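Please see the structure below; I have some questions.
All protein chains but one are shown in place.
Now for chain A:
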Amino acid sequence: MSHALKTSDETAEPALSPKAKAALSEGKKAERRLGLLLCAPAILIMAAVAGWPILYSLWLSLQRYDLKFPDRTEFVGLDNYVTVLTNPYWWNAMWVTVLITVVSVAVELVLGMALALIMHRTLVGRGIVRTSTLIPYGIVTVVAAFSWRYAWTPGTGYLAETVAGGDPVLTEKIPAIMVVTLAEIWKTTPFMALLLMAGLALVPDDLLKAAAMDGASAWQRFTKVMVPVMKPAILVALLFRTLDAFRIFDNLFVLTAGSQGTSSVSMLTYNNLIKGLNLGIGSTMSVLIFIAVAIIAFVFVKLFGTAAPGGDGGGRR
């Protein structure tokens, strides 16, 4: 995968391969069979709970299938894709989703990095600082979203009265999207900070001291030493958050329920699938979301060289 990974593989190969070849004895084969056998249940369950629904929704997306009109069910090929991809509501939802994703992840990265540095360097009350930072992430999203909703509701909400001057911000498109993004940032910055803090732990103190000795300023030490060392951690954090943000649903469901054109793609899918009972169009949308998520993951893993979680340390340098 990544450049770093390749080199480590190449260097490891000559030492390992003769041993591995020689070791494919009966005992090793049996061990491998046992390994596969032990994995099998997990693979079967994954296929049942993840694979089958994906295939089924692919199949549904090729049909005109509306629970309200059971007698009109028929195979329509790619018609549903044409319908969805030429629909302004879908594209509006796509732009809203992309906007929320890009803005919230970018802000979270900056804030999360600042928080991580603070948590990393805190000398007094380290436990309390870390715990209190994590509170927003610990609150159930729907509960937090409700408190945001009330806060932005004129009459009862302190934010609506003080910040917005009594305007119903959640009923206008752009302000509502801003509020949703803000709620998203508030909720998941701690998660970002947590992942980045793990990355910070990778930075050897000696390296920073050496850089300081060479006359690097604090900013230079951050950009030239810490960030490059932390790169894998940063990319993993970005990947996780981007995928998460792209699927935004719960915050939006509580705050605006998608009215005034604030639907995300997930919200729109829910509306068509669950509310509209249109399995054909709804499944088409979920397949499209699945593809979009796959593309995001692909871009991160292939182009930016993000290590897969649990992979062998990606690039440790």
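To be clear about the criterion, contacts are C-beta pairs under 8 Å (C-beta built on N, C-alpha and C of every residue); 3 or more make two chains touch, one makes a residue touch a chain; residues count from 1.
In this section, contacts and distances are computed from a predicted model.
Missing chain, UniProt protein name, picked from "Methionine biosynthesis protein MetW", "Nitrogen regulatory protein P-II", "Carbohydrate ABC transporter substrate-binding protein (CUT1 family)" or "Tryptophan synthase alpha chain": "Carbohydrate ABC transporter substrate-binding protein (CUT1 family)". In the complete complex, the residue from A:Val96, A:Ala144, A:Val203 or A:Ile281 that touches the missing chain is A:Ile281. Contact between chain A and the absent chain runs through residues 64, 66-70, 72, 83-84, 87, 89-90, 154, 168, 171, 258-261, 263, 268, 271-272, 274-278, 280-281.
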